[in-house]
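Here's the structure we're looking at; comments come further down.
Note that one protein chain is taken out, while the other chains of the complex remain in position.
Chain lettering (A and B) follows the sequence in which the chains are written, and residue indices restart at 1 in each chain.
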Amino acid sequence: MFDRLIEEAPRFFTYYNMIFVLQAMGTTLLLTAAGCITGFIFGFIIAAIRATRDPLLKPLRFLVIVYVEIFRRIPFLVTLFIVMFAVQIVSRNVSLFAIAVLSICMLSTAFLSEVIRAGMESVPRLQIEAAETLNFGFWRTQFRVVLPQAWKVIIPPAFAFMVMFIKDTSLASQMGVIELTFTGKSLMNRGFSPFLVYGVVLAGYFVMSYPLSRLGAYLEKRLASA
Amino acid sequence: MNYTLQYSVVLQQLPYLLGGALVTLQVAFLSFWLGAVIGLFGAVGKLKGNRLIRGLINAYVVFFTNTPALVQIFFLFYALPDVGILLDPMTAVVIGMTVNTGAYLTEILRGGILSVRRAEIETAEVLGMSHLQSLRYVILPHIAKTLFAPLSNFFVWLVLGSSMAAVFGVEELTGRAINISTANLRTIETFSVVALIYIALTVIASAALALVGRWCFRVTARIF
Partner (left out) sequence: MPLLEVKNLAASYGALTVLQNVNLSIEKGEVVSLIGSSGSGKSTLLRVLMGLLKPNAGEVRIDGEKVDYGSRSSLKSIRDRMAIVFQQYNLFQNMDVLKNVTIAPVEIKKRPRADVEREAKAILDRVGLSAKLKSYPDQLSGGQQQRVAIARALTLRPEILLLDEVTAALDPELVNEVLDTVRELAAEGITMLIVSHEMGFVREVSTRVVMMDKGQIVESGTPKEIFENPREPRTSAFVSKILRH
């Protein structure tokens, strides 16, 4: 088995194959980054909506809770299928990449909104009351008082979720999005040994995820002592 | 945009889908308990083992928590036959998910054991309880309290994660959904019904676990 790998290696580790893999890693990172950025923005909006108390906004609060609970309770693969076919009813010209981005954004919004909400709830209610008596509006209170105190609680678990999103994007390969896992499959179809191919793919994921995990663990310690 | 939703064809297949849900639960259960055994050994090894053992366990945890389970299973499924190990899809999936679960549970259980040590020392100092008393009144409730929420969340996550078995042709819930939708071409209807089944499964699982926690360990866990 090993002689086969050694014999195959020079053919596998060529410049073009490696560029191919690196590009695929770029796509995986791009998918994850899109998910994280959208997830933070919409997750914050959802968490903020859930922090409102106005009885008029009750239906809106209910809707966002339903959204969050749905997307935290169905498998990402199922989300991908639903988004893909729903989008194709509307238009046939949407790229697979765009569908994958949309799906990961829906997932990340649901999960990150919970992380952000937990962070916001860690800020004492009295801080919000003080802002209220100073005539801060709702959004000013969120941006000037709540978020600057909540981010210490938000950041460490957010990193864990970023790693989760990197791993979840591998399922987009099943829709035909040419990211790292898909590239592994196509290299295997070109006759390379699965040992070599999936070894490299696993290493690729590890190289992307591990620094984030370490950074998250480091920040968790740092922020807890600060 | 002329698409009319037709659910009747999917609803006829409901028993078939629910059978798939049963397979989903089987996969999740099997991986959870087998993974828990690995996790327990891992946690104890990480706390009590020598440098070499700790290093090996660390490498195991770090590797499996930082790479996708899907690709790990691809590796098992496609690479192992090269060395003469042929796995059927179900076995490959369960092995992959078990090894993954073991890595996560090593960390979760280690946290639980560490927190018990502190509680044990504190009560021993403060109350002067006997060993058995502190086990009964302090340590077990403490373990239950710290570990219950992360473990039940993890189980829900496994139920969802097991859907990747469909990629390898296992006929669990998602796999059966793919089967049906390729036959009836009602993908949205099929998958929205399947999504509802997953939601029901996870809500029932969380609720059941929360009730168990409340009755047996007096833990008040959130379902939502």
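In the analysis below, a residue touches a chain if its C-beta (ideal position, glycine included) is under 8 Å from a C-beta of that chain, and two chains touch if they have at least 3 such contacts.
Because the structure is predicted, anything quoted here is derived from the model rather than measured.
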Touched by the hidden chain, restricted to displayed chains: A
Residue among A:Val21, A:Ala48, A:Met120 or A:Val145 that touches the chain left out of view: A:Val145
Residues from chain A at the interface with the omitted partner, ascending: 126-127, 129-136, 140, 144-145, 148-149
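Keep in mind that, in the parts below, only the chains that are shown with their structure count from here on.
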Mean-CA-position distance for chain B and chain A (Å): 20
Footprint of chain A on chain B - complex, ascending: 1, 3, 62-63, 65-72, 74-75, 78-79, 82-83, 156, 160-164, 166-167, 174, 177-178, 181, 187-188, 191-192, 194-195, 198-199, 202-203, 224
Complex interface listing, chain A residues touching chain B: 1, 4, 65, 69-70, 73-79, 81-82, 85-86, 89-90, 163, 166-168, 170-171, 173-174, 181, 184-185, 188, 193-195, 198-199, 201-202, 205-206, 209-210, 213
